[in-house]
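These notes are about the structure you will find just below.
Omission of a single protein chain aside, the complex is shown with its protein chains in their original locations.
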C-alpha cells in the first residue's frame, strides 16, 4: 500500500489537467458538462492507481472494460478487487474497509439499497452531479443514487422484476394476452389448469423465503396495489387499506394455493427451477431467468410481461448497482474519471450485450438491434420506469428485517395481514425515529 | 489387535523401557503413584515458564487483545444520526452498561430465543455426536483391514468446509431435494420452524461426529490389549468390557473432544446462517445475533452479545474442567488409569500406531 501511495504522488505530479485526461480516456456518451468544474475538482485530488471493488464477475466483461481503461491510462491503472458473490458479504467487507479507514478500496460497486447508509456514515463521497449524464438515465434509477437530494453514487446497472409466463399453455387455454391484473392472472390460471398437461401446475410464485427477496416481493405487491411502505418524506405509511390489499394478494394466494406451499422457501433460483421444470404458469423474477430458461425444457414456450397489479399493471422494485467513491481512498480525481468511464453509455451498451446487465440509460431500451437480442427489453423498461425504490433509509438493514419478519408471519398464517401491517408500521416508526 | 506385521528391526528398544516391560500383567491398584518431578521447584518453574510462554504470547496477540477491544467496545452505543445534516456522528457515545441492560429488557425476547436455540443445538448435537462418534471409533478400532482407508473416509464430512457443507445440505433439504425424495413426503426444511432446527442438527452431527470419532479412536489405540485379555479371562461380557474398561480409559480423550465440540457448538454460526438464513427465529444463535448487530453497524451491542456469549461458554467450560477434567490438569482421580498404562508394552503401542 505504501508503494502505491508513493506512485500515486508521482502520478498526480505528472498529470495535472482534468480535461486532458478526459480526452485521453475517450469516453463517449457524456453530456459534456463535466469538462471542468472547479468546485468539485478541488475535492477530488490525486491521480494514480486505484481499485474497483465489486462482486466476482465471471462474464469477464468487467475486466474487459477495466482493461480498456488501463490501456488508455497506463499511469492510473485500475485493479479489480473481487468480493464474494452474495451481497451481504460484499457489504460487510466494504463496511470493514471503512471502519478501518483503509485506502485499499477506491471505487465501490454498491447495491441500490445501500446508498443512504453508506452516505450517512460518510463512508462514500458526495459526487458532482454535473459530471455525469444523469439526464439520459431513467429517473427512478438515478433516485437510488441520492441521499437527501445529493448525489452519492452513479448508476451503473439497473434491474426490475418481470412476469414470466408460459405462452404455450396460455394460448392453448385461449388466453391471448398476458394478464395485467392479479384477477386476470388467477383467471388465466384457472383456465390453464383445466388442460390435462397443466392440472398439477401451480399458478404463480415469486421469492418468499425470509430474505431480501421477500422485501422486494412485498414492496412490489404493496406498490402494485397503490400503497407504499414509506412516503415521499421517508415516513412509514404501510398501515393503509392499499397496502393491505397488496399483502392480502400474497396471503390469499398462499391460502388458496395459487402460490404453491413450497414457495415459502423460494429464492430466485428455486423459482426459476420450478418454472423451468414446468411447475409454474407464472413467475415473478429478474430478467436473468430469460437466457437460462431459453436453454431449458421450456425453450420457446415462455415470454415476459410487466408485473400485474391490483387494478392494472403493477410496479416493480428496483434492483441494480451503483458506483460510489470511498471517502478513505486516494487518487480521487482518477476515481471520478474512471466512474464516468465505467458508467458511460458505451460501457453500459457493452455490459448489456455481453453480460445482459440492464442499462440505466433510457434510449438503450428502444434500440431495435438490442431488442432483438433481448426481447424482454421493452417490458423491462416499462418495469423500471414504473418501479418504486425500496425504502431509502439509513438503517436499511433493520427496516428490511422488520419487513421480512412481519410479512413472513402473515404469509405463514401466524398473524393476520392487518395485524402484521400494524406491527410493521410501529416497527418502522421506531426505526426511522432514531 | 493389529495384524500388520512390524519388521523386527523396528521394534523399539527405547533405553530403559525393556526392563520395565511386564506384558500381560494388570496393574496392581494399590501401588502408590510415583512422580519424581512433581515437586514445584524453581527449576521446573522456570522450565515450565519457558515452555508455556510462546503459546501464551501468541494467544495474547490474537485473542486477548481483540477480546479486550471488544469488551471496551461493548460499553459504547451506536453512533447517532444528526437529523439536520443527515450524517451519522463520528464518535460512538459512551453508554456504560446500557447495551447489557438493553439485552435483558427491550431486546430480551430475541436474546433469550437465541440463548435457548444455542443451548438446544449444543445439547442435542453434542450428545448425538458423542454417541455416533464413539460408535464410529469402536467400529474402526475393530476393523482389521483397511483401517487407514476407513479412517481417511470418515474424515470427509469434517474436511468439507462448513460453507460448502451448508450449501450441500441446503441442496439436500431443498423443497424438491433428495431428502424429500427419500422421505417420500415434502417437508419444508428451510422454512422458519422446527424442521429447520432438525435440518441444522442433522447437518451439524454429520459434519462433526467424525471429529469425536477420530479423537476417541486415538484414545482407544493406546489401551493395552492385555487389559481386555484379563477382563475376558475374568468372564466380562462385551458390554461390561465397554463400560468398565473402554469408556474409563478413553474418558480423557473423549472429554477433550466433547469439551471442544461444546465450545464450537455454543458459537455455532455459519451452518444455520448458510443452511437456513439470517434472522430466522427458529435457528438464530447467539453468534448470529452478534453478527447481525455488527452487520447493522452497531458494534457496541454486537460486542455486548459476544461478551455474554463468552461468559456463557466460559461457565460451561469451567464446569467441564471442574467436573470431568480433573485428570487433565492433574488433580485427583484418574490414578488407576495412569497405573494401567504404566505397564503397557511400548511394542504393542507401536504396532497399533502403524496399523
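First chain written, first letter: the chains are A and B, and each begins at residue 1.
The rule is short, and it goes like this: a residue touches a chain if its C-beta (ideal position, glycine included) is under 8 Å from a C-beta of that chain, and two chains touch if they have at least 3 such contacts.
Here is the rule we use: contacts and distances are computed from a predicted model.
Within the choices "Glutamyl-tRNA(Gln) amidotransferase subunit A", "FeS cluster assembly protein SufB", "Carbohydrate ABC transporter permease" or "L-lactate dehydrogenase complex protein LldG", the name that UniProt assigns to the complex's undisplayed chain is "Carbohydrate ABC transporter permease".
When the omitted chain is restored, the residue from B:86, B:177, B:248 or B:281 that touches it is B:177. The omitted chain makes contact with just one of the residues B:63, B:97, B:123 or B:247: B:63. For the chain missing from the display, the contacting residue among A:199, A:295 or A:372 is A:295, taking the whole complex into account. Where subunit B meets the omitted chain, the residues involved are 9-17, 19-20, 34-40, 44-45, 47-49, 51-52, 54-56, 58-59, 61-67, 69-70, 132, 135-136, 138-140, 142-144, 146, 148-165, 167-169, 171-172, 176-178, 181, 206, 210-211, 214-215, 217-219, 221-222, 252-253, 256, 259-260, 263, 266-267, 269-270, 286-287, 290-291, 294, 299, 302-303, 306, 309-310, 313-314, 317-318, 321, 327-331, 337-338, 341-344, 346, 349-350, 352-354.
What subunit A contributes to its contact with the hidden chain is residues 1-2, 51, 53, 55-60, 63, 81-86, 89, 93, 96, 99-100, 102, 104-105, 268-269, 273, 277, 285-286, 288, 291-292, 295-296, 355-357.
Here, only the chains that are shown with their structure count from here on.
Inter-chain centre distance (subunit A to subunit B, centres taken as mean C-alpha positions): 43 Å. Note for the complex: subunit A touches subunit B at residues 88, 91-92, 95, 99, 117, 119-122, 147-148, 209-211, 261-262, 264-266, 270, 273-274, 394-395, 397-398, 401, 404-405, 408, 412, 434.
On the subunit B side of its complex with subunit A, the touching residues are 79-81, 86-88, 174-176, 186, 188-192, 277-280, 295-297, 299.
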